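Note that this complex is displayed minus one protein chain, with the remaining chains in position.
And then subunit A:
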Amino acid sequence: MNVLLDNLSLFREGFIGTLELTGASALVAMVLGVIIAGFRVSPVPPLRIFGTLWVTLLRNTPLTLLFLVAFFVVPKVLFPDLDSFLLAVCACGFYTSAFVAEAVRSGINTVPLGQAEAARSIGMTFTQTMRMIVLPQATRTVVPPLSSIFIALTKNTAIAGAFNNVDLFNVSKTLSNDGYDIAVIFLWITLAYLIVTYAINGLFRLLEHRLEVAR
């Protein structure tokens, strides 16, 4: 029972670590995901090919493998001095961006084609059409799957804990090495993860509700 109280600062550090990893990766995934979804429906063939490759490659690769590449190949070949937080955010963010892209694309497909045609016929460019007409109308359909994707992301950041990042998973490892009862550690760690995922859940439900009212 004393596990939590004895190591409160460590728990707090881990909790904040998980939050930071999740937040930063979610931001990367969101921005990249929308861009890649745009690529996949763009009229320019090279962009479409790039988008498809990105999604196929990242969605079909185990995240652990991506981490291995990020931590052992990337520093050797490309950037030797990136810190482990940045590498972890890139791995999680890129991986999740593929799922975000597909969710956004499915949302884009629910917007009637006529909306984009009307926008193009008054002289809007592809980017303007996407940004002002299609994506705002796609948002409502994209929100529920995004919530699942970001909850999955939260749990995926645990892998970063095994790669030199301080997060909840990393804390559980440290504590069990210190000889605390593993069952009790897991109880508290699980609770901490639940707080994060439940907050995401609530946030998205709020968003969904707001968008429904806006119609």
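As a working rule, contacts are C-beta pairs under 8 Å (C-beta built on N, C-alpha and C of every residue); 3 or more make two chains touch, one makes a residue touch a chain; residues count from 1.
One rule holds for everything that comes next: contacts and distances are computed from a predicted model.
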| item | value |
| --- | --- |
| Missing subunit (named according to UniProt) among the choices "Carbon monoxide dehydrogenase", "Amino acid ABC transporter ATP-binding protein", "Cytochrome D ubiquinol oxidase subunit 1" or "Cysteine desulfurase IscS" | "Amino acid ABC transporter ATP-binding protein" |
| Residue of A:64, A:115 or A:190 in touch with the missing chain, whole complex considered | A:115 |
| Selected from A:41, A:133, A:162 or A:184 as touching the chain missing from the view | A:133 |
| Residue among A:43, A:80 or A:179 touching the omitted chain | A:43 |
| Of A:35, A:124 or A:207, the residue in touch with the unshown chain | A:124 |
| Those residues of subunit A which, in the complete complex, touch the missing chain | 43-44, 112, 114-115, 117-126, 128, 132-133, 136-137 |
